[in-house]
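A single protein chain has been omitted; all remaining protein chains appear in their positions.
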Amino acid sequence: MEKQELKGKEIKLMKGNEALAEAAIRAGLDAYFGYPITPQSEVMEYLTENIPLRRGLVLQAESEVASINMVYGAAGAGARVMTSSSSPGMSLMQEGISYIASAQLPCLLVNVMRGGPGLGTIQPSQGDYFQAVKGGGHGDYKLFTLAPSTVQEMVDFVFEGFKMAEKYRVPAMLLADGALGQMMEKVELPAEGQFPHVIPDWATTGKKEGRKQNVITSLFIQPEKMEQINLDLQAKYKAMEIEVKSESINTEDADLILVAFGLVARICMKAAELAREKGIKVGVIRPITLFPFPTEVLNTTADRVKKFLVVEMNAGQMVEDVRLSINGKADVQFYGRMGGMIPNPEEILTKLESMMK
Amino acid sequence: MKTEEIIIAGFGGQGVLSMGQMLAYSALIDNKETSWMPSYGPEMRGGTANCVVIVSDSRISSPLVSKYDTAIILNQPSMEKFEKAVKPGGSLFYEESTIIQPPMRTDINIYRISALREAERLNKKQVANMVMLGAFLEVKPIVQFESILAALKKVLPERHHHLIPINEQALLKGKEIISEYLKEPV
Partner (left out) sequence: MEQFLINPDCMVYDNHPVTLTGEPFHYCPGCGHGVIHKVLMEVVRDLGIQEEVIGVAPVGCSVFAYHYMNVDMQEAAHGRASAVATAIKRVRPQNYVFSYQGDGDLAAIGTAETIHTVNRGENILMVFVNNAIYGMTGGQMAPTSLIGMKTATSPYGRDAASMGNPIKITELLAQLPGAYYVARHAVHTPNAVRKLTKAFKNAFEYQKLNRGTCFIEVVSNCPSGWKMSPVQSIDWIEKNMLPMFPLGDIKVPDPKTGDPVMVKNN
């Protein structure tokens, strides 16, 4: 009975981390590799409890270094595969991610960010924006980066992440934060088994009679070849621009635009509501894909609106991309909290008021 | 009701987080929008714990707010932190046995609840949080009472389902004592 129910579409109240794990199972996850770290350990805990009753493989590795290389192996062998971690663990994975990007393997990476640098704190943060969108390891590569702001998006972006990863043969990153992982909201879960996965023909599945040998590698020793690989990657990242997504709220009549991603965007929406109650016309632009970045919408909005405030849970990272997008057309200011502190709507409002003076 | 923003705060182990989950589950059953945001981490071990619950008829923007329509306060440190965070005209419910310094504000509605005493009368200290929740719901029926009963099944792990009747009793007790309290001349 319960099983039957799980197969259909369902509305539930779930924690972000658990919703993400459930979504992964429903998205036909073949394998998960991970290592415990707060505040996302519930992902693997949920999977170790549920996968044995359903389908897929879950393996607790001895470290994040091992996890990411397991992801490399499984992706290279054609599986739909993911890992998840939080900031310090994600740092350890960077070498492996660079290899995955170079070998052009699809996979889903999840970073439920916590405050850093170093061991830092387990409270929420957005301090890994640069690491995620600029390519955190060595070399020129990018991750298709999605920033959920609700528990529902923790579900939806698992599907979206796999879709983009497989369409472009790139690693996709779901960049969340500790609060999103721990909070509960209403989610609509899609039915299981609706998102089929075809084993790609480039995967190492055993060289069948008549087909060429398949090799997964990131080693291209001749510079000519390595440059060509880089050109191919860049062309791919360029092509990915059509997938850009953002949300604009009440921007049409706004005198000031708040720009924020993830949970902070929702805090900004509240701040904008409060501002409008006081007669200040504030709109919000929320980048949903962080790479590709919604440059276009920011740039065109800046033709009309001359004041922007970027709010982040870090010392100012996405603000650099906003400034590049707006390219001097408007005044772009920054407000940030760090180290696990979450900005509240009132403090953002105070900053907005000071900008409108 | 349009939107109700609630903070529930006390020590870890007082059932703060599960009270909030009950509200969130009931809101889900009533087909409302809801969010439940816990404090998490080592501070929960013996230290303070709190959660913010929002129940609304429309899409919830920020799941975190700094001013609340209702504060449900179960210990003194939380009183110090959150009394000032209640919106003017809002409500503050508090457990009388753990509060040394009662709230002083005059621009909010204050309800002193003896939840622990009532729970002890039911021979189950652990249901004090349900007495408190019952009292809150009598004053602010933001979710249907039947939904709260249904939510109990979701929040209590299956091995504790035999405790559902006592929890129900506690909820009803909460409703009852607040009705009497409201009759008292102020």
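As written, the chain order gives the labels A and B, with residue 1 at the start of each chain.
Here is the rule we go by: a contact is a pair of C-beta atoms (placed from the backbone, for glycine too) under 8 Å apart; a residue touches a chain by one contact, two chains touch by 3 or more.
Just so we're clear, the structure is a prediction, and the values are computed from it rather than from any experiment.
For the options A:I37, A:A132 or A:L233, the residue in contact with the chain missing from this view is A:I37. Interface note: of A:P88, A:G137, A:P190 or A:G339, the residue touching the hidden chain in the full complex is A:P88.
Residue in contact with the omitted chain (choice from A:E45, A:E243 or A:E273): A:E45. Listed by residue number, the positions of chain A touching the unshown chain are 35-38, 41, 44-45, 48-49, 52, 59-60, 62-65, 88, 119.
The working rule: only the chains that are shown with their structure count from here on.
Work out the mean CA point of chain A and of chain B, and you get 34 Å between them. By the touch criterion given at the top, residues 11-13, 38-39, 122-123, 178-179, 182-186, 263, 266-267, 269-271, 273, 342, 344-346 of chain A touch chain B in their complex. For chain B in complex with chain A, the touching residues are 21, 24-25, 28, 33-38, 40-42, 60-67, 154.
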